[in-house]
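Of the protein chains in this complex, one is absent; all others appear in place.
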Amino acid sequence: MADTATSLGVRRSSIRRASGSRLHRGRRTLAAALFAPTLLVVGIFVYGFIAFTLRVSVSKDYNPLNRDLTATPGLLDNYAELMATPRFQASLRNIIIFTIAVLVVSVVVGMVLALIVDKTVRASGLFRSIYLLPYALSFIVTGVVWRWIFTPETGINLLLQASGVSGLYQSVTGEPLKPGWITDPTVAGSVNDLIAAVFPGAADFLQAQLGIPLALIPVVVAASWQLSGFAMAMFLAGLGGIPEEIKEASRVDGAGAWRGFWNITFPLLRPTIVIALVLLGHVALKSFDLFYAMVGSGPGFATDIPGIFVYDQMFRALNYNIGAAASIVMLVLVSVVVVPYLARTYAREDA
Amino acid sequence: MSAIVTRAPRRVGGAIARYVILALFALAFLLPLYVMVTASLKPARDAGIDGMWLLPQVIDFSGLATAWERISPNMLNSVVLVIPATIISSMIGSINGFLLSKIRFRWSNVAFVVILVGMYIPFQAILVPLVQFLQSVGLYGTMPGLILTHVIYGLPITTLIFRNYYVGIPNELVEAASIDGAGVVRTYLSIFLPLSAPGFVVCAIFQFTNIWNDFLFGLVVIPSSTLQPVTVALNNLSGTTSVDWNVVMAGALIAAVPTLIAYIFLGRFFVKGLIAGSYR
Partner (left out) sequence: MRTKNTARRRLAAIVAGGVSLALLAACAPTGGDGGDSSKLEVFSYLTSGSEADALNAVFDEFRSQYPDVSVENGAVSGGGGSNAAQVLQSRIAGNDAPDVWQAHPGANLATYANEGLLKDLTPLFEEEGWKDVYPKDVIDSLTVDGKIYGVPFGINQMNVVWWNKNVAAKLGVEVGDTLSWDDFQKGVAAAKAGGVDPICLGDKDPFTTGEIVESAIISHLGADGWRELTSGKLSWDDDAVVDALKDYQYIVDNANSDHTALTWDQSAGRFADGGCLFLPLVDSAYGEFLKAGAKDGTDFGWVYYPGTEGNILNVSDVWVISSALKDTTNAEDFVKVAGSTEVQLAYQKIKGQIPPRLDADVSSLGAYQQQFAEAYKSAQILQSLTFGQSNPPAMQQAFYDAITQFNASGDTSQFTASMVAAANG
């Protein structure tokens, strides 16, 4: 091991000097050529279709039955109509809160599980399989099960009663514990009044309450249940990439398990965290099946998300223009968050 | 020596604590599964939201039987779809990831971000151009057309997975290989591919699960019910005006079996310290 390291060190310096040579340029051209087919197919299947969606989003009355691409009088008419829709505002609020919550919960749970499973000698395969199990099930059906569980009359509230949690809660607080879960239309911590006080103009535009819809919490639980196991698998692979010697060192250096993790293991897991955030963020942002099966739009659109909104607008209402505009808005919002994040990550890698 | 003596009890205590945590999580993870399994074993009229926590009074296999009869013909379609689509998209993703992280070319980071960001378009929005395009190249309604669709929409993600995975492997390996006269292809095949098992595990789990559970593309790209993947058949178990929950739950369990087998198979590649081992 030590031998290789030194010899590699020597070689690296000689490479540095040779970089920019003809040989190197040839390799780069070959690499670009090998990558070109991917760019081509993604160019057609993703950007070609996005261009089409963009075109539909500025047309007046397109649907697949008439295929009429006549444009709206003003370029952004559909976008203006879309942004003023209370339902779309609510769905944007919901998807942002949902995605952040799911990312935090599944990355933390996934990492904790991976660290424990990785250390565990016996039955680690069994536990790994149990945690991955939910990920294998079709969201169309697990959404139904989670709806049952979070239905107040039949589901988890009965378990809370049977286990004595409800009784304990009542004896401490004096109030019965009967959360409405997915039936609760409350939007907690709304900041609309605050916004109205500071920006009176913005208040008229805001038609949805900016806060946390309580009915969204059960969906976060369901999604995290499904995704934490996969996050664990990613972290296990990440831990697998860390040489045993280093892991051993982080345990033995006497600085305590927590500091060992924080100073040694955690920095090495950083690429895995990036990938987990992007992958799980991708899944969460594009959620559809789970919401569709579990809650639909929810009471007062408390659980409406852009995926459901686009689906309803396009296929049910035949408002393809509005659905396309909503898709483009989603794409732009994601780019605004993801692109700077990735750019910073890669800049750091290059440095 | 003294260190070992003082540490021993803490290790045992730590191990017990670890198993307790693992067991508690396992219990929570299995709770919805309990509902599914018991519902699938109840007769149709008992399998529903009321009494969802109760064990079946009599074990009734009719739900499983009906579900099997309805979805098993489509299972093979899914296998024929998911295995090539997973492998092809993972392989290309691995090559792309290698090129982007280890060779680098002009604009490679930009090119990567571009292919990744486009993925965030809701797929509902692109169904119409997708069908029209596949129709125009003669692949609409065919299994190769569906495989192609899944491979292409999988590429950004598989590329991402491998790109980030290879970032963790020292650049010195490429440079050493290049000094030894190995070209891009040989460096990849002889050095990086053999190191890629954990990357392939994650990538394959992600792709296998996503493609197996995909409903939208299978539904829209293939109109013929005899060629459609199992998820479409599963979805059709709940009717428009009639639902038997025992059949639906049983169907979901049956449809998940191949994915679980794939996990168990892939789980064997979670060999600890595989990379560390192969450095030597």
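So that you can tell them apart, the chains are marked A and B in the order they are listed, and the count of residues begins at 1 in each.
To be clear about the criterion, contacts are C-beta pairs under 8 Å (C-beta built on N, C-alpha and C of every residue); 3 or more make two chains touch, one makes a residue touch a chain.
Every value quoted in this text rests on a predicted model; they were computed, and no experiment measured them.
Interface note for the absent chain: among B:15, B:33, B:75 or B:91, the touching residue is B:91. Shown as candidates are B:39, B:116 or B:220; the residue that touches the absent chain is B:220. Summary of contacts with the chain left out: across A:124, A:265 or A:319, the touching residue is A:319.
By the touch rule set out above, subunit A reaches the unshown chain at residues 63-67, 86-87, 147, 150-154, 180-183, 185, 295-302, 311-319. Touch with the hidden chain on the side of subunit B covers residues 44-45, 48-50, 80-81, 83-84, 86-88, 91, 124, 127-128, 130-132, 134-135, 140-144, 147, 193-194, 196-197, 200, 219-220, 222-227, 232, 235-244, 247, 269, 271, 274, 277-278, 280.
Simple rule for what comes next: only the chains that are shown with their structure count from here on.
The distance from the centre of subunit A to the centre of subunit B, each centre being the mean of the chain's C-alpha atoms, comes to 16 Å. Across the complex, subunit B meets subunit A through its residues 15, 18-19, 21-22, 25-26, 28-33, 35-36, 49-53, 92, 95-96, 99-100, 103-106, 108-109, 111, 113, 115-126, 128-130, 133, 149, 152-153, 155-157, 159-161, 164-165, 167-173, 175-176, 178-179, 183-184, 198-199, 201-202, 205-206, 209, 213, 215-216, 231, 234-235, 245, 248-249, 251-253, 255-256, 259-260, 263-264, 267, 270-276, 279-280. Within the complex formed with subunit B, the subunit A residues making contact are 1, 4, 7-9, 11-12, 14-15, 23, 27-32, 34-35, 38-39, 41-42, 44-50, 52-53, 64, 109, 112-113, 116-120, 125, 127-142, 144-146, 148-149, 151, 154-155, 158-159, 225, 229-230, 233-234, 236-238, 240-245, 268, 271-272, 274-275, 278-279, 282, 285-286, 288-289, 306-307, 310-311, 314-315, 320, 323-324, 326-328, 330-331, 334-335, 338-339, 342-343, 346, 349.
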